[in-house]
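A single protein chain has been omitted from the complex, and every remaining protein chain is retained in its original position.
Think of it as A and B in the order they're written, each chain with its own count starting at 1.
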Amino acid sequence: MEILFFYLVAFVTLVSGLLVIRCQSPVNSALALVNTFFCLAVFYVMLHAPFMAAIQIMVYAGAIMVLILFVIMLLNLGTESRQRYTRGVVWSSIASLLMLIVATVTIKTGQVTGAEGEITAHTVKSVGHTELIGRTMFTEFLLPFEIASILLLVAIVGAVVLAKKEV
Amino acid sequence: MDNNLVQIALQNVNMWAIMPSLILICFGMGLLLINVFLPRGTTKHAVWISLIGLVVTGLFVFKGWGDPQYGFNDAVALDNFAAFFNITFLVAAGLTILMSDEYLRREGYPVSEYYPLVLFTTAGAMWMASGTDMMTIFLGLEVMSVGLYVLAGFFRNQVRSNEAGLKYFLLGAFSTGFLLYGIALIYGVTGSTRLTEIGIYLNAHTSLLGNPMTLAGLVLIAIGFLFKIAVVPFHMWTPDVYEGAPTPITAFMSAGPKAAAFASFLRIMEYCFFSLKPEWTAMLWVLAVLTMVVGNVIAITQTNIKRMLAYSSIAHAGYALVGMVAANEIGYSGILFYMLAYAFMNIGAFAVLVLAGKKGEDNLTLEGFSGFGYKRPFLGVAMTIFLFSLMGLPPTAGFAGKFYIFAGAVKAGYLWLAVIGVLNSAVSLYYYLRVMVYMYFRDPLEDYAWVSMPVSVVVSIVIAIAGSLYLGIVPGFVMELAKLAVF
Partner (left out) sequence: MSSTTGSLPTTAPILFEDYLALGIYVGIALFLVAILLLLSWGLGHRTRSRIKNEPYESGVYPTDNARLKGPVPFYLVAIFFILFDIEVIFVASWAVAYDRLGWAGFGQVSFFTLVLLVGLLHLWKTGALDWGPSAARQNRKNQDIP
């Protein structure tokens, strides 16, 4: 049951991923991208990471997509610009194929390693994935968490400096 | 769900370990808040406040020397290594801010957000140098990079500046992706992001060393940093970004962030991958030679001084990489020394360029410097000193830095690498000397009447001269400090 569901979602993900790059209209591509994001969120749920799924939908399918759509509207790209960027299909196919081979070989030959952590599927089940992330974020990774706020602040200031209309 | 509410909290926060960056952040945020209540175009207060912030931070770093502080459950360490690099960043930021106000005014863009952004960027660099956790380093890198993307494109009405910002942003984001993939792979292999834990785990499980995942992680992390350092073949962005960015920001980028990338690169390689040292030194050997040769050879053909300095900064990254290949005490402390020296001499050279330009045109061609040395003796002498230092001639900082780095390489048995480095320095004489030929042996085309000498820029030039000469004439003291700072 689970494996069937996985293949179904995987198939939809791949198809919508292909649509992203093959669609004529940029808006259609963007919609296909939303679909891809939702499928990825489903994968996160299947991996028992509901928080990641929520982030995927809130940030990617929500905010990032808004940004992408705004860019499309801002630049107002027609279909005529498409020709310029679809050269080199052969080369990119070869590169992707090589990448696929490298990834496959790496996964096949690299043994599954990793230090056995204390957080197992059991703990995730009993405490809750989101709460575990919260705890780790505020203990082990407290400093990176606080630096993230500075990063957001710099981004806010930077956006204002670069894009705000002159007063 | 268990209801026994066990309070969990981080045991050893230890704010002292992040105090320098925290001070800078507080000054930056305070400045942002003050700015919004003042009319636009007032920047003098911002210059003063940020300089005071840098000095206070510097005093704090000095006070903490020799007294390492570890905080946030080993996510950050303010040890001598971090302190030394922090001083380099502060010097770079201070000199940059001193020369910025004049330049921004001349270009008609006196925006006070510039200064908080420089402070935040410096704080990001500090987190990179003092981070002992992959996530701290990564977020420090991001804070620094995002600040730099904005600063590089700061003149938003100038196409060149836009191009610089956009190019830096796109390629920088791409390289950050590499770095993150590397971190993720290494986390997958070792189950930790703490540098020391990764190192211990890899050392204890030698079967993992040949694992493709480990090697891929190592290479990807290296690519992330080598991009920031602008090592060939990841250097393509450098000339365009350096040319298009506002001149003070170019100066800052070539000194501060580059040193920061070196700092965390050094720390990660030494803490995490010491078991793989033969592999990565071999990799860096090739890259160091490539970087020196490509940087110097292409610099010869440049007629735009800013581009020439961009290629020369690539070459200088190559010299510093030699110290990493050597991977011994002299080599590492040589890098620390060299980065400080480079901050003085390179930013000094850019400060002269700032003064030599007019509004809207930076006057960067070699022709534009014909007879500059006669007409403007002080600037001519200053430029001469900086160029001597960049060439690596005694008695300047550049000579001492190169000397230590190549000595480290020879000591580690890389005689050929040192020879290649020295030969490259000889090549670099050509294009540095050419600037001086134009400055002193060509008839002046203009009288350079537009060149004003504002106090702040002159102060930064004087500080840069003093630093270049001090580090060149009595390098011993600082070198001893640098030796105390390495692992």
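In this section, a contact is a pair of C-beta atoms (placed from the backbone, for glycine too) under 8 Å apart; a residue touches a chain by one contact, two chains touch by 3 or more.
Since the structure is predicted, the reported quantities are computational estimates derived from the model, not experimental observations.
Summary of contacts with the chain left out: across A:63, A:94 or A:107, the touching residue is A:63.
Here the missing chain is touched by one residue of A:10, A:105 or A:156, and it is A:156.
In the full complex, subunit B touches the hidden chain at residues 2, 4-11, 29, 32-33, 35-37, 40, 73. In the full complex, subunit A touches the hidden chain at residues 1-2, 5, 45-46, 48, 51, 54-55, 58-59, 62-64, 66-67, 70-71, 73-76, 78, 117-128, 130-140, 142, 145-146, 148-150, 152-153, 155-157, 159-160, 163-165, 167.
FYI, only the chains that are shown with their structure count from here on.
Measuring from the averaged C-alpha position of subunit A to that of subunit B gives a distance of 32 Å. Across the complex, subunit B meets subunit A through its residues 1-2, 8-10, 13, 18, 25, 29, 32, 40, 71-73, 75-76, 111, 113-114, 116-117, 120-121, 123-124, 127, 133, 135-136, 138-140, 142-143, 146-147, 149-150, 153-154, 156, 165, 188-192, 201, 205, 208, 211-213, 216. Put simply, subunit A touches subunit B in their complex at residues 105-106, 109-111, 113-117, 126-128, 135, 138-144, 147-148, 150-151, 153-155, 157-158, 160-162, 167.
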